[in-house]
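A protein chain is absent from this complex, but the other protein chains hold their places.
Let's turn to subunit A:
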Amino acid sequence: MTTTTIPVKADLTSKVKGRILPPLVTGQEYVLIGIIVALWALLGVFTPAFLTAGSVVPLLVAVAPVALVGVGMTFVIITAGIDVSVGAATMVAAVVVAKAMVALGLPLIPAVLLAMAIGGVLGLINGVLIAYGRIHPIIITFGTANLFMYLGLQIFGSSTVNNIPSTFAIFGRGEEGRTLGIPHSFLITLIVLGAAWWFLRHRPSGRHLLAIGGNENAARLAGVKVKQLLVSAYTLTGLLIGLGACFTLGMGTSTLDQGVGVGRELAVIAAVVIGGTSVLGGRGSVLGTLLGAILVQTVTSGVTQLGWPSQLSDLFVGLAIILAVGTDIIRERARKKTS
């Protein structure tokens, strides 16, 4: 008896392992890669310079802050949450750091740390309110978005921040912004993304995040520290918002106006959703988010480089979001039927 159970047990665990871990690259991601490759090829043919370094580097620099914050947003949406305060938090981090650089001549590393600290604190506020307030995240973050916006505008004090030193040019699209042709901001984004991918896939806490999104009560009963994980997910988003604000300053001008961060939350959510993360929670990947961000920026740049009317990029991104969410919901229904 015992001799037969051992191989069966081993068999079971290997089977369970295989079932828990999703494939390395999911179906939606293959589709996105296919679309991006096709678009790049077409744009390479139909525009004079889409596939040159002078075009690809600025594109990746523009992708970086969206994909970077998208990593945090993926974690948040996986728990069936959302953070709509991203744009306002970006504004607060950017204006404080810009003012500190102008007034104190803050060097690179302290400036980045300051930005991340500010973002982290704002994210922590969101996380605590959501985990312990038990109110839907969209209401909480909508509220904090307005509070952060107020805070940011007060710090702006009805004027722009002028003559910002070029400390963050290291994250920009210019010469200082790349090493061996690779933009630093995109490289940092890839590193963060890799770590997040591994965490979500192989660490127990990463799996727990997915469990919370699947069924929060079941996860709690199974011993998942729901509150701690929720606070961590929003705080992580905040930290990345801080770093992303530095990237944004790096690609901006020497003047910062209160338009900074406006609409950033929508760009990030679009990237996450197009990337195949389920808005219902419980499923998603950071690789998809990166692909979503690349797709959106490809469409925006492509429309301009083809000489098409600017508003077409809104149309295409809108269609992509509806298509992505639609597929997700159809898939979810099919799954419920079969189970």
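We adopt the following convention: contacts are C-beta pairs under 8 Å (C-beta built on N, C-alpha and C of every residue); 3 or more make two chains touch, one makes a residue touch a chain; residues count from 1.
Here is the rule we go by: contacts and distances are computed from a predicted model.
Colleague: Select, from "Sugar ABC transporter substrate-binding protein", "Cytochrome oxidase subunit IV", "Phenylacetic acid degradation protein PaaD" or "Na(+)-translocating NADH-quinone reductase subunit A", the UniProt-recorded name of the complex's unshown chain.
Modeller: The missing chain's protein name, per its UniProt entry, is "Sugar ABC transporter substrate-binding protein".
Colleague: Check the options A:G181, A:P204, A:G223 or A:G307 and report the residue that touches the missing chain.
Modeller: The single option touching the absent chain is A:G307.
Colleague: Check the options A:T52, A:T179 or A:Q228 and report the residue that touches the missing chain.
Modeller: Final answer for the missing-chain contact: A:T52.
Colleague: If the hidden chain were put back, which of A:L32, A:A62, A:V192 or A:L243 would touch it?
Modeller: The missing chain is touched by A:A62.
Colleague: Spell out, residue by residue, where the missing chain touches subunit A.
Modeller: Spelled out for subunit A, the touching residues are 47-50, 52, 54-55, 58, 62, 133-136, 139-140, 142-143, 145-147, 149-150, 153, 156, 158-160, 162-163, 172-175, 177, 248, 251-255, 257-260, 262-263, 300-301, 304-307, 310-311.
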